[in-house]
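All protein chains but one are shown at their positions in the complex.
Let's turn to chain A:
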Amino acid sequence: MWKFIVRRLFVTFPQIVILSVIIFILAQMMPGDALTGLIDPNIDPAAIEEQRERLGLNNPWYVQYSDWVKGVVQGDLGQSFRYKMPVSDLIEQRMINTFWLSLLTLIFTYAMAIPLGIISGRWNDTWLDRAITGYTYIGFAAPLFITALLMVWVFGFHFGWFPTGGSVAPGLTPGTFEYFISKLQHLLLPAFSMAVITTVSTVQYLRSEIIDTKQKDFIVTARAKGAPESRVYNRHIFRNSLLPIAAFFGYEISGLIGGSIFIESIFSFPGMGQLFLDSVLLRDYSVVTSVVLIFGIAAILGALLSDIILSIVDPRIRIK
């Protein structure tokens, strides 16, 4: 078990190094540099060149790369030109917002997907199953931004139950109970809108896993032992069907950091997705590279987590 995790970690490290190189190269290939467009064009080019020299922008790429990596390792991601603050501080703020939004989304997603998938799989081809599969098809077909807009319009605008933007009402002191409630209120609608759509693939997956497991021979063995249906389902079918869902969970976790560009834009929610979009549009390069690096690392760690979860729940994968 530990051997497997350690081995898996050895693979992860080079993955992250390669990722950082790719991001660095992409950043280098982008037109212009940190000084283009930032400085009054009437300034003497010699002065700009002097600045370039001072910032190390004329160094060969490997020196620049190692400077960058040194900074990143120490938590220095550079300065944001747009927000005039260290990128690490900016990202920290946004990441906390996105984390809570994604966590709530994840809770909603599984709270819906597991019961729906189980009902649909256990009583497949009944009217209830058809209703649930019908919903999943609509979920697959409806784009997230349409659903989210509809939610904003109905629950935010028409009924006025939820705020339609931001992450907290202005003028509240952090730490108070009102602050917490306001945060939660701002989270509920975007999280739910997203969960309604993201849950459908998990429902479908779980449904087909259960239908598949139901027909396995070892289920017949369990029945032949005299196990009542409830036990057959709880001990044998569900446990085996949840396996791939558990494995998928790691990837979902990486979404906790990545957030969703669509949802955050529609709800003007200050999270990572929106930060990414804004910084691309505003050419805030140091933010873009940092955010892409963090997304990449999150994806790699998500895959790592998935493998670890799978090795815990499935004895066939463990390495002796």
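Note that in this section a residue touches a chain if its C-beta (ideal position, glycine included) is under 8 Å from a C-beta of that chain, and two chains touch if they have at least 3 such contacts; residues count from 1.
In the analysis below, contacts and distances are computed from a predicted model.
The UniProt record for the undisplayed chain lists the protein name "ABC transporter ATP-binding protein", from the options "Fluoride-specific ion channel FluC", "ABC transporter ATP-binding protein", "Formate hydrogenlyase" or "High-affinity zinc uptake system membrane protein ZnuB". Only one of the listed residues, A:Thr126, A:Thr176, A:Thr221 or A:Ser268, touches the absent chain: A:Thr221. Check A:Asp67, A:Glu92 or A:Glu229 against the missing chain and you find that the one touching it is A:Glu229. Contact with the chain not shown here comes from a single listed residue; of A:Asn240, A:Ser279 or A:Ser311, that residue is A:Asn240. On the side of chain A, touch with the chain left out of the figure occurs at residues 216-218, 220-229, 231, 235-236, 239-240, 243, 313-316.
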